[in-house]
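Removed from the display is one protein chain of the complex; every other protein chain stays in position.
Showing chain A:
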Amino acid sequence: MSDRLRGDGVAGAARPAKERIGKPGRAGLGAVRREFAPWADPAATPLIRFEGVCKRFGDAVAIDNLDLSVYRGEFFCLLGPSGCGKSTLMRMLAGFEQPDAGRILLDGVDQAEIPPHNRPVNMMFQSYALFPHMSVAQNIAFGLRQLSLSKADIQARVDEMLTMVQLTPLARRKPHQLSGGQRQRVALARALARRPQVLLLDEPLGALDKKLREETQFELMDIQEELGATFLVVTHDQEEAMVMADRIAVMNQGRIAQLDTPGRIYEEPVSRYVADFIGDVNLLEGAAVGREDGLWRIACPATGGELLVASDAVLTVGQQVVVAVRPEKIRIDRARPTDVANVIPGEVWDIGYLGDWTTYVLKLAGGETLKTSRANVSRHVVEPVTWEETVFASFAPDAAVMLTG
């Protein structure tokens, strides 16, 4: 389990092994680890393809000319604010909504004419949609009964699913006799019982409290790895997406703002929208002044000086840009540091103690604020930084990202 914890979320951090796909139990300690990145392989054919898909409800555009490829065995997250079209995308794949334009291919087959009950996908509904008049076991067996399976086979598969989600003792209960977390597991087992090629999960953990959520995230990842199915998960919780996903699509108003691995989405956002949506970020506006040694010199009124930013961006002098710096990449010191390129003086305006982290909000000369954070590595600090103290914030040129969009 612990090998699934992605340490610091740095770009290109080693991804856990994917060898177990389709052959549960084969990989053990010392098994060879392989990078799982079919999207980087031009020869790989995607399992799910959206090609120029549009969907409107009346005048409202829910999905706007969207292209998307998801590969076999991938754990794919759709992330975005409320109303950006995540559920609509999923419902089109399940067959409950028809695209107005474009095609949806599953394993190379156009799904347009295929009704929901014949698609090789199963969905776990946001509301769980458990059948209230059936027991846990009957709920799980429902999908199997629609296949021509023998009674014994169905029973065996139901037992297997119950074991997987650890609900065997509750098999005879009705959904209303279960807790939220237990219902969620029944819904998962029911959706997985038919061994779908693709499992769609619409905010699967939405109804759970934080602690249960975190546990369940890892359970979901383990189950996905064990079954080798392709998981397409909707969430609006960015941490959840970062923890679970192989790749994340950040959506904005029916379009994909960025599609990448969690590390790259966090460290190399392509636009202000993505940088702002994922995690905390300081957005400093400025204008390009000149280039030296692969660094751009940016005049930044907020800091009252110039910033050096490592970037390959092609800019014209005077062009308006945004420099994005994550709070944890900014150091604060009482004395002006001499070893870092970008130093910004400021006054401590606010301190937020989060236990593991403390965030400091600095007020800069121009009146803007700058957020920094620091891990609380020891329990006692001799002379902690306090309110209204003047400190120096600093960050390296490669800690910042230059955004032009």
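To be clear about the criterion, contacts are C-beta pairs under 8 Å (C-beta built on N, C-alpha and C of every residue); 3 or more make two chains touch, one makes a residue touch a chain; residues count from 1.
Assume contacts and distances are computed from a predicted model.
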Among "Cbb3-type cytochrome oxidase, cytochrome c subunit", "Pyrroloquinoline quinone biosynthesis peptide chaperone PqqD", "Alcohol dehydrogenase" or "ABC transporter permease", the UniProt name of the subunit that does not appear here: "ABC transporter permease"
Among A:Arg183, A:Arg213 or A:Arg326, the residue in touch with the chain that has been omitted: A:Arg183
Option from A:Pro38, A:Gly80 or A:Pro175 whose C-beta touches the chain left out: A:Pro175
Among A:Pro42, A:Gly108 or A:Pro132, the residue in touch with the chain that has been omitted: A:Pro132
Positions on chain A contacted by the hidden chain, ascending: 94-96, 115-118, 121-123, 125, 127-133, 142-143, 146-147, 174-176, 178, 183, 190-191, 194
